[in-house]
Each structure stands twice: as C-alpha cells, then as structure tokens.
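The complex appears here without one of its protein chains, the remainder shown in place.
Per-chain numbering from 1; labels A and B assigned in written order.
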Amino acid sequence: MTTKTIVNSAIASAFALGLLASAGSAVAADQQTEKCYGIVKAGKNDCQTSAHACAGQASKDGQGDSWVYVPKGTCEKIVGGSLKPKA
Amino acid sequence: MVAKPARYRLGPGTIPAQAGIGLRAPHYLEVLETRPPVGWLEAHSENYFGAGGKPLYYLERIRAHYPLSLHGIGLSIGSTDALNSRHLDRLKTLIRRFEPVLVSEHLSWSSVGGRYLNDLLPLPYTEEALAHMVRRVSQVQDYLERQILIENVSSYLQYTESTLPEWEFIAALTERSGCGLLLDVNNIYVSACNHGFDPGVYLQAIPAAAVREIHLAGFTVNRFGQREILIDTHNQRVYPQVWALYRQAVRRFGPIPTLIEWDTDLPALEVLVDEARRADAIVGEERHGAAA
Partner (left out) sequence: MARLRELQADFAQAVLDGVDTAFGHCIRASGLGGGRRLQVYRNNVFLSLTEALKAVYPVTQRLVGEDFFRYAAARYIPLHPSTSGNLHDFGGSLPEFLATFEPAAALTYLPDVARLEWAYHQVFHAAHHPPLDLAALAVAPAERHGELTFTLHPAARLLVSAFPILRIWQVNQADFVGDPTVDLTEGGIRLLLIRRENLEIELQPLPAGEFALLQALAEQQDFATACERALAVQPDTDLPALFSKHVQQGALVDFSR
C-alpha cells in the first residue's frame, strides 16, 4: 500500500464506527491498562501549617547525619539494575 | 488629596449569618450525598485554578446547593513585586464561574523577586506598608470589580520598625481602601499570646461595619524551655479561650458569617459540622441574652 492509501483508510476507519457512535465515549481499553478510579487528590493550597513548624529540623540539613542521605524506601525491592552510581 | 476609594459591592446572593465549614477534597462526595446542615462553604481559590478535572467538577455540583466564599492563599497582596496578573486572571475566571458571595485574601505577603515562599508572611506595620497595602487592595478590587475581604494572619514575629499596632493598621486599611474584613478570631488569639497584647483591645479597635466574615480554627502550642509559641495549625477543635473571644466578637459585631477552618489532620465531616453548630449556639445565646 502507498502511504496515501494507508492514510485514507486510516481516516476512513473513524467513520466506519458510524457517526452515531459518539467519539470520546468509554471503550473497553486494553487489559493491562491501569485505571485510577476514585482518586481525588487533596488540594495542595490548604493552609497546612505544620505542628512541627518550630521543631527545628529544617534548619541545617546537609551537615552530619550522613546516614539520612541514603535512600531507604521501597527502592530496595527494585532489582536487576546496577545499584552503583555510574562512574 | 487622596481620592475617596471606589466602594465595591459583594458578589450576588448572600451568606447567612450562620456558621459554614471549609470545603476539603476528602469531603467532596459526602457533602454532595449528605448535604450537611451548614449555612455555607468556603473553598481555597487556588485549589480550583486548574483548567479542568475533579476539583472543578465537584465544586460546580456542590455550589448548586450552598452559598460559596472563595478564600485566597497565594495572591501575595502585600508583596513589593508587581501583582501577579496570571494569578489575578485565574481568580477572576473562577469568580465569574462560581459567583461567590465573598472573596478574601490575607494581610500578608508571600513572594519577592519572583520567588514564592508560599506562606502567609507578616508585614511591618508602618505608614509605608499601609500606603502600599491600600494601593494593592484597591488595584485588586478594581481588577475584580468587587469588594474583597482582608484577613488578619497569625504571626510569630514582630518587626522593630513597626510603628502601628496591627488593629490600627487594619482599621486604616479598611477605611482607606474600602475593603471588608475577614476577622480570624483564632489568629487574633494566637498573635496576642505570641506578642503579648490584649485580644480584647484588638476587637474593640476593629471598625464593626467592615467585618463581613469570621474565621475560627484550632492551634498548636510549641514550647522552647520556659517559652511557648502558638502555631496556627488548623489541626484541631477550636480552643475554649478562642470560643470565649468569639463570644466577645459576636457581642460587638452581631451575628457574622463564621467559618470553621480545618486543614491538617482533617477529621470526619461530622466533626466540622459539630464545631459549626457550637458557633451557631453562641450566636443564639448572645441574641437571647441581648433580648433579655
């Protein structure tokens, strides 16, 4: 097929659906598609003045306590890659 | 000769002189489904600055059932940077769409040199800062073509250069700009404790006719050795001392639309409704007391 034929048949395919089927309606998506139903993210502009506002922990980070600066989360469950920084 | 400020009106509709609650995302569905018995709702303007999606979807549906107030956190009205025109545009669009009865901002600044600290930072109470605030509030009211309310903030420091007490600064600002007042009674209490002034004196100095809304919230006490500092955390019920100050405010200003604010550690909707009920009860008691 020439590109032109492909292009025309691709555009035409949208009409094969029939103009009655409204575009944008829900179509069964691929099985592996991740759907995030029911998530309403909290507004970030709420006045969340922290109760820790004067605990002083944000004062001088970067000095000492170097153990804090090692990632310690679920990254430990990610395997198969190089865990060393690239030289 | 200073020109008399233009007097702008509030938005369409009215807010009942009854307690309302802050609308927060985790409560959207429950508010829609149960329609809690509160007089009105207040939303944080910036949470609805997006172009679409769920926040606007829910606000639209909820708005159909309650009078609305839009409360801004980020306009940085006291900043010496030029007013952020993008922010103002988004606010104006939001006001057109949702027709809030009240629109409010803070007596504070949060940005300088284009950098935002996204916090409600205190202004020095000087003639210079007063003239600046009057100019800025007028600019915003001219742009939005309506009156805005300005809220007093909790503060944790005072500037050596301040020459006016906060209450005089606020009284002069309302007089010269024509803005209304959102009096945060919790903030008065928090700042009074932090700076050692009498909150009753503050209330007495406030021009009663300017007060359009009252805020109530909980605070947190932090201790440094012998010293305490109160932080405006919006994370718990209103303290008894603040209820007492609210009662004084109701005596002085009459029934005013009052909002229960709660942001950190948001509880069940029912807790907010219960706090709103307590505010209404105080208004009721004072009304009967006055009639007796």
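By definition in this document, a residue touches a chain if its C-beta (ideal position, glycine included) is under 8 Å from a C-beta of that chain, and two chains touch if they have at least 3 such contacts.
Everything numeric in this text was worked out from a predicted model, so none of it was measured.
Although it is not drawn, the missing chain touches A, B when the whole complex is taken into account. Screening B:Ser69, B:Ser111, B:Ser191 or B:Asn235 for touch with the missing chain picks out B:Ser111.
Checked against the full complex, the candidates B:Gln18, B:Ser76, B:Ser177 or B:Thr258 give a single residue touching the omitted chain, namely B:Ser76. By the touch rule set out above, subunit A reaches the unshown chain at residues 3-4, 6-17, 19, 21-27, 29-30, 32-39, 41-45, 48-50, 52-62, 68-75, 77-86. For subunit B, the residues touching the chain absent from view are 46-47, 49-55, 57, 72-76, 79-80, 84, 86-87, 90, 109-119, 121, 123-124, 126, 128-129, 132, 156-162, 195-196, 224, 227, 229, 231.
The rule is short, and it goes like this: only the chains that are shown with their structure count from here on.
Subunit A and subunit B have CA centres that are 35 Å apart. Residues of subunit A that touch subunit B in their complex: 40-51, 53-55. Subunit B makes touch with subunit A in their complex at residues 22, 24-26, 28-29, 44-47, 54-55, 58, 73-74, 120, 156, 220, 222, 224, 229, 231-235, 261, 263-264.
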